[in-house]
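Okay, so here's the structure we're looking at.
For this view, one protein chain was removed and the others were kept in their places.
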Amino acid sequence: MLWTTAIVFVIVIAFVIAGIVRDGVATRSRGVQRPQVVAVSVAVAATTLILIGLLAASIWTGRTLEAFQAPSAITVNVVGHQWWWEFEYEEGVPAQRVQTANEFHIPVGRPIVLKVTSRDVIHSLWLPNLQGKRDLIPGYTTAIWLQADHPGIYRGQCAEFCGMQHAHMAFDVVAESQADFDRWLAAMRQPAPPPTTASAQHGRDVFNSARCASCHSVQGSVAAGLVGPDLTHIATRSTLGAGTLPNTPEHLAAWIRDPQVIKPGNQMPANPLPD
Amino acid sequence: MTAGELEALNRTWSDPPGFASWFRHVDHRTIGRRYLVTAFGFFLLGGILAALMRLQLSRPDNTIITPDLYNQIFTTHGTTMMFLFAVPVMQGLGVYFVPLMVGAREIAFPRLVAYSYWMFLFGGIFLYVSFLLNAGPDVGWFSYPPLAESLYTPSKRADVWAQLITFTEVASLAVAVSLITTAFKLRTPGMTLNRVPIFVWAQVVTSFMVLFAMPAVMLASTSLICDRLVNTHFFDPEQSGDPLLWQHLFWFFGHPEVYIIFIPGTGIVSTLVATFSRRRMFGYLAVVLSLVATAFMGFGLWVHHMFATGLPQLGESFFTAASIIIAIPTGTQIFCWIATMWSGKVVLKVPMLWVLGFFGVFVLGGLTGVMLASVPLDTQLHDTFFVVAHFHYVLIGGAVFPLFGAFYYWFPKITGRMLSERLGTWVCGLLFVGFNLTFFPMHVLGLHGMPRRVYTYQASLGWGDLNLMASLGAAVMACAVLLFLVDVIRALRVGLPAPANPWDASTLEWATDSPPAPCSFPLPPTVGGREPLWDNAPDQPVVVGLRRDVREVLVTHVLDAEPDHRKVFPAPSIWPLVTAIATTGMFIWSIFTPWGVTYGSIPIFIAMVGWFWPKSPTEGGTRPWPIAHRTLPLPREEPAAGGTI
Partner (left out) sequence: MSEPRTLDVSALPPGAFGPRALTFWGTLGIVIIEGTAFGLAVGAYFYLATRLPSWPPAGVSPPDLRWGTINTLVLLASMVPNELARRAAEKIDLRRVRIWLAVCLVFAVAFNVIRIFEFRHLNVWWNRGAYASIVWMLLGLHSTHIVTDFLDSAVLAALMFVGPVEEHRFVDVEENAVYWYFVVLAWLPIYGVIYWAPRLM
C-alpha cells in the first residue's frame, strides 16, 4: 500500500511540475485535443486498475484476519470503565474465575479471544503490536482475537475519547510461556491470604472501615465493591492507575492519599489517611 | 444608458449608508463579504486554539493546560473549523460570486441569505461566549454518546454543541437553497447549462449535498438534546437506545460534510488552473460529471468512520470499496487539471502558487485516505494521529490552499486593490513548509501508536521529539497567517488599484468594475460561449429594459436560460436581523427548557409575518389591486414578449 501510493504521488507531482514548466499554446480554441483525451483516459484507467488491486488486497487481508477459528483459544472478557480496564478469564466454574484490572497475562503462541464491552461510555481497546483496535460500546459485546508470537510486555491503551482521563487509560499484556502463564493464573485464583503482620492487619482494618471497600474488592475478604478495580493481587501489577504510575509503595501511598493530583477527574476520591 | 440613468440605477442597488442601515443590508455582495470576513475571523480563533493544543503537546507530561480545558479546546477547535469556518467561507464565496458569474445582479432570496449570515454569526458568538464561561463543549466535535449524554456530561456543554449545530445548519441550508435557485433561474440569457462555469457547478453540487446531508446531523443533535432535556432514549443503551445510531446519523452527515468543504475547493482550482494556464479547462464534461459522481458517492462512505466498532465484515467491505472507488472521479479532475496546464502556458502568479501547494498537499492526503479505507489498516490507524494528519492534509490541502488562492485571485475584484506578489509568495511558501512540518510527523506518530485527543503523553513513549517538531511547524504556520493579514491590511491602505480584469480571466465577474458598482452590471451581458470574456462577439447583446427604480432581476428558464419574466427583489430590510434574533432566543432558551420551543416560537412567528407582509406601493411590486387584466402568465403559457438572442 505504502509503496504503491508513494509511487503514484511521485508520478502525479512530476506531471504537475512538467505541466507548469512546459509551455503549451495559450489556446482559447474550442477544438477537442486528441492527445490530452487519450492521456487522461489512460490515467483514469490506470487509476481504476490500481485502486481495484488495492481494494482486492484490502479485502483479502481483512478476510484472513477475520477467518480465525481456534478451539484452543483462551477467552478473556474485557469491560471498559472510565478510566480503567476490567479483565476476567472465562473459565468453567464461576468460583474459578480470575478477575483483575489494568494488566493481564497470556501464553505465547496461543490464540486469545477478547470479548469486549463497556460499562459506561465508548472506549476502544488497542494493543498496537498485537492487533487492530476494537471499540468497547455499551450495549454491544463483540469478539476480537489476538495472538502473541513472542514473549514480552505489550502496552495497550484506550483509543476512543472517553472523557477527562482518556489520556491515562493504558494497560499491559504480559505474554509468557505456557508454564509461567499457568503458574500466574493459579496464583491469581488464590484469594488474598489473611494478613499476618500487625501492620498488615491494621491495613486491612483501615481498608474495610474507610471507604475503600465500598468501591474495591479483595477476594477472600469482606471487601466486595464493584465500582473500582479488583485489588486482590495489586502487588503483582507493574503500574497504578491504568498505566499512569509505576507500582511502588511510595507511588501507591501518594495515589491513595490524593489520586486527583495524579489523574484529575478520575472517580477515586482523596483519602487523607494518617501515615 | 445616460449618466443620470446609471446614477439612478446605482442608487437603487446601493446599500443605504449609516450605522442603523448597516443592519438592513441584503445585497449579496455585502453579505458575501461579511461571510468571508466572519468566517476568516473564526479561522483565526480556531487557529489560536490549535496553537494552544500544540503548545500543550510540545513536551511530554506537560502541565500548561488542564485536561478539562484541553478537552474544551480540541472540541471547540474542531467545531469551529468545520462548522464556523470551512463551510461558511465556501458558501460566502458562493454568495458573492455565483450571481456575478451567471450574470445576475442579485442572489435569489437575498433576505434569506442575510438571515443566514446573522444565524451563523450568532451561533458562533454563542459557542465562544459559552467557551469563555467554562461551558464550552468538551466531548469532541462529533460528540459521541453515551459520553455526551447527561449522565456523563451533566453540564450544559453538550447542549451548547448540539445547538450550535442547529444554528449553523439552518444558515447553511438557507444559503444552499438560494445558490441552487440562483444558478438555475437567474442565469443571463445565452448561458445554457453547458456554458455554466465550473465554479458555479461546484457550488450547485455542494448545495445539493448540503440539502441531503445536513438534515442527518440536525436530526441527531435534536435527538441528543431531547435525550438530555426530556429523557428520551435514542442513544443510551441502559434504556434500549443505541450509541451506534448516533454514529450512523452523524457520519451520514459527516462524510458528505468533508466533500461539502472539498468540492468548492476543486471549483476554485478549476477556475485558477484555467485562468493561469491561459486556456479553457480541458475536459469540462468530465469534470462536471466527476463533481456529480463525487457528490453521489460521498453519501455511500460513512461507515468507514466506524470500522473499529465490530460491524459485520461484509458490510464494512462495501464501504471500503466505495471509499476507494471515490478516488476515481477525484483523480479524473486532477488529470484534467494537469492536461490543462500541460497544453497551456502557465503563469506562476501567486494564485497559481497556491494551486501548486494544493497539489502537493491534497494528493498526499488523498493517498493516505486510500490507506485508511482498508479495514485491516484502519483498525491500526483509526483514532491515532495518522488520521489527524490525513484529514488535515485533505482539508488544508483541498480547501485552505485553494481558499488562499481564491483570496489572492478575487481580492482585487472585491476590494479594488491588488495584494502583493512578493508577500503572497512568502505566505504561500511559509504555509506550505509550516504545514508539512506540523502534520507530516503526525503520520509517524500515529504509526508509533499515539492516539488522538489526549491532553498529554508519557515521556517513556518516545513521542516527544516529533511532537516538538509539529509544534514548531505550527509556529511557522502562524507566521504565514500573520503575514497574510499584514498583506491584506497593507493592500487595503496602499495597494495598487486593481483593473477590472487583472488576470485576463474569462468569467463574467471580471466584466464588472473592481469593486463592482452597486448594480454589478450596468448593462448585463448575455453570453455566446463557455468563456464569456474570451468568446463573446464584440456585439454580443446586453440586457436592457429592467427597471431602474426598484431592484429588478431577470429570471430565465432552467435549461437554456431563455428570458422568462422579471422579478422585483427586496429593498434593504430589518426583518432578517429581527427574525435571527428571535430564532437565537428560541434556540438558546430551548436548551434550558422544552417550553422554550413553544414560547420562543412566538417572536419568530411575529418576525416572519413582518418579513413577508407586503410593502408599500413605493417599494415596488406589481400594480395595485384591482387590476384590469392579468399580467402574470400561467405555468405553461409562453410569455407575451421577451425575445431570444
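Brief remarks on what is shown
Each chain carries a letter (A and B) given by its place in the written order, and its residues are counted from 1.
Methods note: a contact is a pair of C-beta atoms (placed from the backbone, for glycine too) under 8 Å apart; a residue touches a chain by one contact, two chains touch by 3 or more.
Bear in mind the structure is a predicted one, so any value in this text is a computation, not a measurement.
The chain not shown here is touched by just one of B:Val37, B:Leu492 or B:Val609, and that residue is B:Val609. Contact with the chain not shown here comes from a single listed residue; of B:Ile31, B:Ile65 or B:Ala108, that residue is B:Ala108.
Screening B:Leu249, B:Met341, B:Leu377 or B:Met442 against the full complex identifies B:Leu249 as the residue touching the chain left out.
Hidden from this view is one chain, which touches subunit B at 108-109, 112, 173, 176-177, 180-181, 184-185, 189, 211-212, 214-216, 218-219, 222-223, 226-227, 230-234, 239-242, 245, 248-249, 252, 523, 526, 538-546, 554-555, 557, 563-568, 605, 609, 612-614, 621-627, 630-636, 639-643, 645.
Just so it is clear, only the chains that are shown with their structure count from here on.
One finds 38 Å separating the Cα centroids of subunit A and subunit B.
Taken together, the subunit B residues at the contact with subunit A in this complex read 66-68, 71, 139-140, 144-147, 152, 237-238, 241-244, 277-280, 282-283, 286, 308-310, 313, 316-317, 320-321, 324-325, 327-328, 331-332, 334-336, 338-346, 348, 356, 359-360, 363-364, 367-368, 370-371, 373-380, 382-384, 449, 451-457, 506, 529, 531, 534-535. Subunit A meets subunit B in the complex at residues 1-2, 5-6, 8-9, 12-13, 15-16, 18-28, 30, 33, 36-37, 39-40, 43-44, 47-48, 51, 54-55, 57-59, 61-63, 65-66, 82, 120-122, 124, 126, 128, 131-135, 137-140, 142-144, 157-167, 264-265.
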